[in-house]
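First the structure, in the form of structure tokens, and then the observations on it.
A single protein chain has been omitted; all remaining protein chains appear in their positions.
What follows is subunit A.
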Amino acid sequence: MRPNDGAETAPDAPEREEEALRHVRRPLPHDSGVKHASGAATYVDDIRAPEGTLHLAVGGSPKARGRLLTLDLSAVRAHPGVVAVLTAADVPGKNDIAPALADDPLFAEGEVSFHGQVLFAVVAETREAARRAARLAKVEIEAERPSVTVEDALARGETVLPDYAFGRGDPDAALAAAPRRLEGTLRIGGQEHFYLEGQAALAVPGEDGDITVHSSTQHPTEVQHVVARVLGIPDAFVTCEVRRMGGGFGGKESQATQWAALAALAARVTGRPCKLRLDRDDDMAMTGKRHDFRVGWRVGFDDDGRIAGYDVMYDARCGYSADLSLGVVDRAMFHADNAYFLPAVRVASRRLKTNTVSNTAFRGFGGPQGMLAVERVMDAIAWATGRDPLDVRKANFYAPGRDRTPYGQEVEDADLLRDLVETLERDCDYRVRRGAIAAFNARSPILKKGLALTPVKFGISFTLTHLNQAGALVHVYTDGSIHLNHGGTEMGQGLFIKVAQVVAEEFGVALERVRITATTTAKVPNTAPTAASAGSDLNGMAARAAARTIRKRLAAFAAETWGVPEAEVAFRDDRVFIGNESLTFGELARKAHQARIQLSAAGFYRTPKIHWDRDKGEGRPFFYFAYGAACSEVTIDTLTGEMRVDRIDILHDVGRSLNPAIDIGQIEGGFVQGMGWLTTEELIFDEEGRLLTHAPSTYKIPVASDVPADFRVALYPSGNREETIYRSKAVGEPPLMLAICVFSAIADAVHSLAPGRPVPLDAPATPEAILKAVQMLGGSP
């Protein structure tokens, strides 16, 4: 169906023919599904801890900015059950847990930079004793007025990293010459990850200074490195192991390290196993979130709504330190175009420092904020020109000859998105419903409906090029069972089952032969975080490489032993066919072992083709793009601002799916998470820099009834034009941005009150935000 269908051009001959595939493409359930449902899946806090395990609780700063004058911990130490109290003075190595710039201390010393910043940790016989003791500290701080908002940071001129911009042509001239111009400001709220399992780590000391850390982290290698750095020991002394997380979403990428390092430090100081599991309120106050942004934009366009020039400034509230803000804001900038060709463009950014917890990775990694701004611009142009917003979007799509992104990468498959969007437009009856909604609104004074169909183009690859590598380790045992290990972590996204499907496919064995094992830095070292949607792209390839190495050895051994050409050795149906003979996979493994054939191999993969010159603002940072589109219909109540989503239609491009059930789960889950970000999830800091919404009682993620019964999701039939694992595409992050259609539909509903006027709706579109926009358009009494 698609011109870029992978099967036509695949040069990767050893890949099995589609019809011969036995494991990939199948909608298998999550490998831990039975364990999840029966309570048998083990998370860090469920590990049967060794006898004598101690428990940590942390004490946070009561002020957001100032000088730490006294930290009196005598009452903490005196509390029954307390074994040790740790501060910066107890750190044998470096008091630094930062992923990049040495600007995140394990314990604040001298200065405090945000409310809740860790000042000390208590180690006690029970978690309850540690928590009680932690509240007994006497802290004296010479407080300063904190920077909390974008405006505070701009007024003080404080940033965590230098400003950065890239672009093309002369946008000022293009704007000046354009027949029509608009400008605006959009505020975009942050988002709490709300992984159901909070941050947790268990550190078990070994001999000679060795330490094993069980951590709920997406980045075991970073936990290993930070623990070693804090303890002042070589990386090789530290092992980090992760069986699974109860959700990550980016929140356990750089920000799982502090809790692991604290547990490890406690284990080092006490010589006993130590566990730290944050209480939910502490987790929400002490760990970073999605960056909130203020986006200022100017656009010049013609009467058809086609953009001539675009100038955008992303002001990102990064919190007190850099953390991952370099990449997050860069990715926002990389998605300033979303699916649209911007002939003359300037994309600028400021990474603002505020006295709040350091914002971090969150599914989409800046992309959602980058994209939301240009989608608002599309709506604003539509409101100004009177054209349907979808027509304005289509007028600006990338197309042959209009196919360079603002950062110089060619969009090689622009027709794919156009076809995808037009397919969805047809399948969801967009035009018919547009008419029906106009009729509804005309006769409904209180309730108003809105409709929007928005596209997603999301770049796949870490923009920090060196992270685009992965390793795997595969062992075949002499009974034919297979041990699979790779550098990716399982946080619910189904990575482990997908990679196991790949390995079973490679060996032609039953999936049950492939034993999925916990991620550990001791088996596969120097890994990238499981992030950037790249888990199966990278680890699937690495695991296939390892399996293929062993398979080739087995094939060569079989060919030689049975005296047939290697081409006549086939691995399928849990057997090995050698000429006219066949035997079980286990029998061959045993024979190979007796012939001293190595049955273990490491695999490695690095993403080809990518390069990025940040200084020049040019290159190909992305191996490929993932595409999708979604349409939603909403109803708002103009008396209260309440909103319901009535229907959602999604068409999404996952290439040729490794596992359609897992992929659909990612699409639906990502969409609903994005919908929460743009509607009910509101982070509120007071002027003292305290987070007021630090628990699920006050921070509202979607519940079951928020998802409409009419929720239609389909996979777009295509293959990845690039040589990815079985021509699949990354799926973790892109669907989150499909939810932009909900925000846009809400704005559309408000717009019906005063056609032609801009809708001053910021994100999240809470009832209060919606009612404010309604009132500004004169729509509420």
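The rule is short, and it goes like this: a contact is a pair of C-beta atoms (placed from the backbone, for glycine too) under 8 Å apart; a residue touches a chain by one contact, two chains touch by 3 or more; residues count from 1.
By definition in this document, contacts and distances are computed from a predicted model.
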Exercise. Going by UniProt, what is the name of the one chain that was not included in the view, given "2-oxoglutarate oxidoreductase subunit KorA", "Xanthine dehydrogenase small subunit", "AIM24 family protein" or "Nitrate reductase-like protein NarX"?
Worked result: "Xanthine dehydrogenase small subunit"
Exercise. Which is it among A:270, A:423, A:584 or A:640 that touches the chain not included here?
Worked result: A:640
For this session: Can you work out which residue in A:432, A:567 or A:709 touches the chain that's missing from view?
Result: A:709
Exercise. Pick from A:244, A:294 or A:544: which residue touches the chain that isn't shown?
Worked result: A:244
Problem set entry | Residue touching the undisplayed chain, where the options are A:36, A:145 or A:757 | A:36
Problem set entry | Absent-chain interface as seen on subunit A, which is shown | 27, 29-30, 32-43, 45-46, 128, 131-132, 135, 193-198, 244-249, 279-281, 444-447, 491-494, 635, 637, 639-644, 661-662, 664-665, 668-673, 680, 682, 684, 692-693, 695-698, 700-707, 709, 711, 766-768, 771-772, 775, 780-781
